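Take a look at the structure set out below.
In this view, the complex is presented without one of its protein chains, the others remaining in place.
For clarity, chains are labelled A, B, C, D and E in written order, and residue numbers in each chain start from 1.
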Amino acid sequence: MTGPIVVINPNSNQAVTDGLADALSGFQLQGGPAIECLTLAEGPFGIESQADSDLVVAPLIDLVKRRGDAGAFVIACYSDPGLEACRTISAVPVFGIQESGVLAALARGDLFGVIAISEGSVARHRRYMRRMGVLDRLAGERALNMSVAETATGKDTFAALERTGRKLVDDGADAIVLGCAGMATHRSALEHSIGVPVIDPTQAAVAMALGAVLPG
Amino acid sequence: MTGPIVVINPNSNQAVTDGLADALSGFQLQGGPAIECLTLAEGPFGIESQADSDLVVAPLIDLVKRRGDAGAFVIACYSDPGLEACRTISAVPVFGIQESGVLAALARGDLFGVIAISEGSVARHRRYMRRMGVLDRLAGERALNMSVAETATGKDTFAALERTGRKLVDDGADAIVLGCAGMATHRSALEHSIGVPVIDPTQAAVAMALGAVLPG
Amino acid sequence: MTGPIVVINPNSNQAVTDGLADALSGFQLQGGPAIECLTLAEGPFGIESQADSDLVVAPLIDLVKRRGDAGAFVIACYSDPGLEACRTISAVPVFGIQESGVLAALARGDLFGVIAISEGSVARHRRYMRRMGVLDRLAGERALNMSVAETATGKDTFAALERTGRKLVDDGADAIVLGCAGMATHRSALEHSIGVPVIDPTQAAVAMALGAVLPG
Amino acid sequence: MTGPIVVINPNSNQAVTDGLADALSGFQLQGGPAIECLTLAEGPFGIESQADSDLVVAPLIDLVKRRGDAGAFVIACYSDPGLEACRTISAVPVFGIQESGVLAALARGDLFGVIAISEGSVARHRRYMRRMGVLDRLAGERALNMSVAETATGKDTFAALERTGRKLVDDGADAIVLGCAGMATHRSALEHSIGVPVIDPTQAAVAMALGAVLPG
Amino acid sequence: MTGPIVVINPNSNQAVTDGLADALSGFQLQGGPAIECLTLAEGPFGIESQADSDLVVAPLIDLVKRRGDAGAFVIACYSDPGLEACRTISAVPVFGIQESGVLAALARGDLFGVIAISEGSVARHRRYMRRMGVLDRLAGERALNMSVAETATGKDTFAALERTGRKLVDDGADAIVLGCAGMATHRSALEHSIGVPVIDPTQAAVAMALGAVLPG
Partner (left out) sequence: MTGPIVVINPNSNQAVTDGLADALSGFQLQGGPAIECLTLAEGPFGIESQADSDLVVAPLIDLVKRRGDAGAFVIACYSDPGLEACRTISAVPVFGIQESGVLAALARGDLFGVIAISEGSVARHRRYMRRMGVLDRLAGERALNMSVAETATGKDTFAALERTGRKLVDDGADAIVLGCAGMATHRSALEHSIGVPVIDPTQAAVAMALGAVLPG
């Protein structure tokens, strides 16, 4: 049997990791690989800048090296920190959630939109999507302009998601990616509210990991 | 619980459908959706041209309409016949295997290669990948130049796959998509032989379908 | 002498075919090929969805096969249904009106705009133009939001065309394509009104067909 | 009735103009516009560099201004010298033969190839095609490596065209553009020999001009 | 020692040349190449159209040929007239200011904006940037809608630059190119006012020329 799908939350906020485990509980199937969610103890409390993202690469590499038993890794931060470096040193597939979320959206709509937490990450994500070569499919990315903490706990989050999602649909998006590891609880309700598929990127990455490790 | 993932073989060759069921047996997990493989009785024995591909759309639409119980559909022919039409008339997600196979490859390598059965399909696939907007990631597509029947049964198939896969790696591919619904049995051995990830597109589509229908 | 340019209206509305014949009467020149406009009896009354478009391919192929005397074919529906399939089975050139209309516009302006009949076709056309590889030249596509019947008969059509055309010019378009086979009567007046070249796609396709069949 | 289609040979070699008139004789149709081929007396004997091309713009503009009776202009040099400038000062459509030839090829194949006279023009043409935004459809451009004079008169020209055309087909081209105003006499024979459509760019431009000036 | 960097103002307005010399005085360093600003006597008083731009190529080529002592040339008109022709005939590097300004902006921000003098040049510049292959990095180009003379002397120029620059920042630009040879005096103040890097294209071209001619 394949080893577990190890989902790494590269920030040190255990509540985020717990949320990931919750969002992925439906993907734990009998006969399938275990899905194990870990907190990167050395990470910052939140990853909100390019520097934050770069600085977790060193401990991420260490963690990947330590977990030689894994069947696949998912790096569960929307900046996909250390993705290329971890791929180079790992013998098993490594998935990033931005990459996986975007690719999953491309199978659900012709143009996709992204809901970012903060304005500051929009340019960083655009550079990444240009590197992926998928900008011709992007309707737009718009920010909620809330902190990660607010989106996790705040009661106004869903209303902001709806408002932002509807603007992206007006921009032409027929599928939406949640641009953060921590918004999965709203996915299904948002999808019903705005009427187009909504992708949680961590679930998308785990689905891709299942495709890579299931026997076939 | 979600309805089954209905995988439709749009040609009328039951042996191909049986091969699909076999290749997908590892994706049938307890607690997950059933995966049901169907033969499109009205399809031709093989889909080898643009006309063949267009002419199965009518019965495909009928089948999708009849299966209102499905949780998701996978159209298991690498031409992705009727994909857009079925999406328009279906209330649940519909996946094409060319689209899914290519997207899965984009999560495994920077440049992907495609192994086509016949030279005649290369231009058709290129038009499709241009429509997807992913040509900047394509290392190349090369044909085995065998009929579908030969690839299914012939003993020389694996050697041809190796030869063609190695050429694509020389072209720069660091992930390979099998450009046909019927080559899954060779996937794992080919991956070990040529040293880069090899994607079976039907497995990739079913993994995407799991991501869309599993609760989360 | 070359055989006739056979212009096929793939819907079964004879009034549309009559309009095509009228719009093309200026292209019937002595010494040049006959231009023959046909109604596809098996087509729906109007082609308004991807499924409509896919379902006319079978009778289109039959018609093309029956007309072995043709010098060239023009498929006169803006979705270009069956274009690739007909090309595969025909010994003479086959032109689609979306493709020809867009290409003609590229010779008249740096950025082109498209006036669609309905919002629902905009995404379908965008996928097609992405496949053509011409999105870098598209200023935008905007819909009249009228039914085909309304645009053919309604007195408000011209005002809607002017309004939509002016918005596209504001978007940067310096040439406009009429995104439907049935708006040719308005072409010349619209061009004078909005001040940029306006392309009727069927006329554009017939001009391309002339270029292909005239001796030279 | 519309004024004539004025085809300007911007070099001063009358033999080239005579060849153009010959190649376009089939486009002179009763009831259609006259097609008038002119030599630009002020042009160099041949246009073989960027400087040659730039230096004919001044007399070209003068000629276009003098011919206020024209219904359309065609600038019959594959560098499309002065095309944008002439468009700015002319009240009627102006066509370039590189632009028109490439666009006509896009309606005949998915990937096109170009046969250039000399290696030295390949980079210039590529810049132009990049400006057109059509490089995703280019299979390649290859040079005959003959002088304009040699191609016009030399008995080895056809063999060189065949050799070069076949290489482009191997590169993936399914339509070929003759990258020069003076190779029309070989068009039809080359098309039969190599088995894919071959476009004479001047004929393509005149066909586009017919589409622009015929009443409709 | 290398010859001078010869900066050619291709219009005949000596005040513009004096402005260039002033803007470049900081680049005259001891031990480095002389920077010599010349007026093209044969040029028009201002270059405001494609025809103006094409018609200066002949005297530009003559000037470049006469100055065989130059270490590098800069053509200081934002249309980059004659750039390719001068490169072909010159033994030393030739820089255009649009090209250099855009490239310098690409090293300062992910998306750049351009401030044009007049609306009429926007399409011309876009064709040029498409030819450069950099449109995926363009946030937008917006016009001041002032004549060259007004921008040089008018007291309202800075306010117009601020207003236009801020709109480009709203469009997503994080670096701005001044789309004219004559706005350098405002560069530094504009940069401080709008908070993103502002590039004077002539300075950018001279910096590139320094990189090409300094010993190393």
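What we mean here is this: a residue touches a chain if its C-beta (ideal position, glycine included) is under 8 Å from a C-beta of that chain, and two chains touch if they have at least 3 such contacts.
Everything quoted here is computed from the prediction, not taken from an experiment.
Asks: Can you pull out the displayed chains that the omitted chain is in contact with?
Replies: Taken over the complete structure, the missing chain's partners among displayed chains are A, B, D, E.
Asks: Of E:Pro44, E:Pro93 or E:Gly120, which residue touches the hidden chain?
Replies: In the full complex, the listed residue that touches the missing chain is E:Pro93.
Asks: Which of A:Ile89, A:Ala159 or A:Ala189 touches the chain that is not shown?
Replies: A:Ile89
Asks: Just the residue numbers, please: which parts of subunit A touch the chain that's not shown?
Replies: 49-51, 53-55, 57-58, 61, 82, 84-85, 88-89, 124, 127-128, 130-131, 133
Asks: In the complete complex, the non-displayed chain touches which residues of subunit D?
Replies: 123, 126-127, 130, 135
Asks: To test your reading of the contact rule: which positions on subunit E touch the chain that is missing from view?
Replies: 23-27, 29-32, 93, 95, 99-100, 103-104, 106-108, 132-134, 136-137, 184, 187-188, 197, 200, 203-204, 206-208, 210-212, 214-216
In this section, only the chains that are shown with their structure count from here on.
Asks: Out of curiosity, which chains are bumping into both subunit A and subunit E?
Replies: C
Asks: Do the two copies subunit D and subunit E share over half of their interface residue numbers, or under half; same or different?
Replies: same
Asks: Working from the CA atoms, figure out how many degrees subunit B turns to land on subunit D, in steps of 5.
Replies: Rounded to 5 degrees, the superposing rotation is 120 degrees.
Asks: Nearest whole angstrom, what separates the Cα centre of subunit C from the Cα centre of subunit D?
Replies: About 26 Å separates the centre of subunit C from that of subunit D.
Asks: List the centre-to-centre spacing of subunit A and subunit C in whole Å, with centres computed as mean CA coordinates.
Replies: It comes to 43 Å between the two C-alpha centres.
Asks: Hunt down the residues of subunit E that sit against at least two other chains at once, touch-wise.
Replies: 127, 130
Asks: Taking touching chains as linked, do they make an open path (line), a single closed cycle (ring), a hub with spokes (star), an all-linked set (complete), or other?
Replies: If you draw each chain as a dot and join those that touch, the picture is no line, ring, star or complete graph.
Asks: Who touches whom among the chains?
Replies: A-B, A-C, A-E, B-C, B-D, C-D, C-E, D-E
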